[in-house]
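Just below is one structure, and these are the notes that go with it.
What you see is the complex with one protein chain gone and the rest in place.
Lettered A, B and C in written order, each chain numbered from 1.
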Amino acid sequence: MTRVLLTGFEPFGGEETNPSWEAVRAAAARAPEGLALSTARLPCAFGTALDALREAVERTAPDLVLCVGQAGGRPDVTVERIAVNIDDARIPDNAGARPVDEPVVPGGPAAYFSTLPVKACVAAVREAGLPASVSQTAGTFVCNHVFYGLMHLAATERPGLRGGFVHVPYAPAQVTDRALPSLPVPAVAEALCVIAVTAAGRTTDIRAEGGATH
Amino acid sequence: MTRVLLTGFEPFGGEETNPSWEAVRAAAARAPEGLALSTARLPCAFGTALDALREAVERTAPDLVLCVGQAGGRPDVTVERIAVNIDDARIPDNAGARPVDEPVVPGGPAAYFSTLPVKACVAAVREAGLPASVSQTAGTFVCNHVFYGLMHLAATERPGLRGGFVHVPYAPAQVTDRALPSLPVPAVAEALCVIAVTAAGRTTDIRAEGGATH
Amino acid sequence: MTRVLLTGFEPFGGEETNPSWEAVRAAAARAPEGLALSTARLPCAFGTALDALREAVERTAPDLVLCVGQAGGRPDVTVERIAVNIDDARIPDNAGARPVDEPVVPGGPAAYFSTLPVKACVAAVREAGLPASVSQTAGTFVCNHVFYGLMHLAATERPGLRGGFVHVPYAPAQVTDRALPSLPVPAVAEALCVIAVTAAGRTTDIRAEGGATH
Partner (left out) sequence: MTRVLLTGFEPFGGEETNPSWEAVRAAAARAPEGLALSTARLPCAFGTALDALREAVERTAPDLVLCVGQAGGRPDVTVERIAVNIDDARIPDNAGARPVDEPVVPGGPAAYFSTLPVKACVAAVREAGLPASVSQTAGTFVCNHVFYGLMHLAATERPGLRGGFVHVPYAPAQVTDRALPSLPVPAVAEALCVIAVTAAGRTTDIRAEGGATH
């Protein structure tokens, strides 16, 4: 039994819902075989999001952490490759903070790679008939902040803890009149289950192209 | 009881499925109240597609015809406003034909407007929580060919027959590795039912903006 | 000597410039050989734009009219194929009008095709090293309004007058912080000269694909 912590976010940026949290809840309800799933809903705010993540990690003592966030405008489920040590907020977070070019962790390394088998996760979601790809950037807002904080926690305090970040598209109801890509929450939840099972089942990645020319 | 004919297309352009036909079948299986639904699967070929449409219209004597086609790359369900009297094929059709700047109907008018309540249909789909918009062009391939042929048939031989065209996004399984927008077939089928019920229930449109600056 | 009237628009939608008028002025300054160029700057307002166009046509008695408008977001110079008999304003025009689903000309045909050699114009711009394509819709705002009005004028009052519409991208200075495509005004002016010379030099089009699947 692999203990997996799945986190999603509260709504932000004027949205009334956040598909990351809706999909995390729906994934947990499916109870994928072989996994003991816990969930946590993180505030969309620099600092307090990481406090909540740390609290959830301490409470659930997971083997694997999948943090999930909304990537409005992306058409597919994206497994992030790398977290960077920078906060640069294009919009205010839910507490009104808007840091510019501040480190997530002062003195921390410039970046951490995900310790998920990123390529295997992408391949497994595609195999399930759903669109997925590797992403080379998780941005510089609260999603990347949480992703970096998670990897720093694992690197400095939780040896053996593996983890990573997954971005998910808007839900259809968020974009009824905006002509932006979307994916229903049940499809996203299925993708998250596939990713959790894949990541729980292997520590090495497959060899598969997932790069970008720029 | 309004008799509604729903048509979808066979796959084309190297695809193995066509979400327009899958969604039409799924919509018919839902049997929306107050409608007597018939369906037809059209070949994706200039000329024979219109023969099949005419045959289906004669067979089912509909009050309303909704032709549906795949618009790969569009993120939402689009209700087409206007059909134009031109065939200009960027790719060969399924019979290998590739007409360039030929009229759908020699001597026919340059265009026909849809006789669906286009704005009301878009509003109803959005009300159901799904993304939709008005489209100002159905292209110049077999979809527009069928749309124009339908409207010409209604205008010249079938007084009282109302109809129009709806474009639908790729299904997720078509774009697992392509980073293009998609919408699952059940969601599209729901949108088609909403459009059919809306169009059956009113002959005048609502006043709602649905334009484009270009 | 072919008499050519080139029209551009005043700024709209909160912009401080309109590259259509800037490029028309720059094209006229180049004085392409064999053409007698006149220009007119049209207001971006339903109705008065057509009044100004009619006045310019009466004043200059052109053989050929090229109306040019801004298509913010398009990356290339697009030669429009067809004008449709509808006004549907997503934003107010410069006089504050916002018509919804009103005809440009009550009782007019649903659409008019451009009488430019559209494909030859696109090919000539590409040959000059600049990006161009056929567009299947000029939208439903003032650009399409002027395009339809021009073609209706030619069809009903000015036999022999040929004309069409060309959409051009933003100028770079309009999008310095918006990550949208742009093309400098001199490049657009060159494209307009190429189109004017091409359209003046031939009345029949070349056979070249320029369609869209949707």
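One rule holds in what follows: a residue touches a chain if its C-beta (ideal position, glycine included) is under 8 Å from a C-beta of that chain, and two chains touch if they have at least 3 such contacts.
Nothing here was measured: the structure is a model prediction, and the numbers come from that model.
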Partner chains on view for the chain not depicted: A, C
Touching residue (missing chain; options A:28, A:84, A:132 or A:175): A:84
Chain not shown: contacting residue from C:6, C:28, C:66 or C:132: C:132
On chain A, residues whose C-beta touches the chain left out of the figure: 13, 69-72, 74, 81-82, 84, 86-91, 98, 100-101, 109-113, 119, 134, 136-141, 143, 167, 205, 207-214
Contact set of chain C toward the excluded chain (per top definition): 74-76, 125-126, 129-133, 172-173, 175-184, 187
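Simple rule for what comes next: only the chains that are shown with their structure count from here on.
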Most remote chain, CA-based centroid, reference being chain C: A
Chain A-chain B separation of Cα centroids, rounded to whole Å: 38
Centre-of-Cα separation between chain C and chain B, whole angstrom: 30
Residues of chain A touching at least two other chains: none
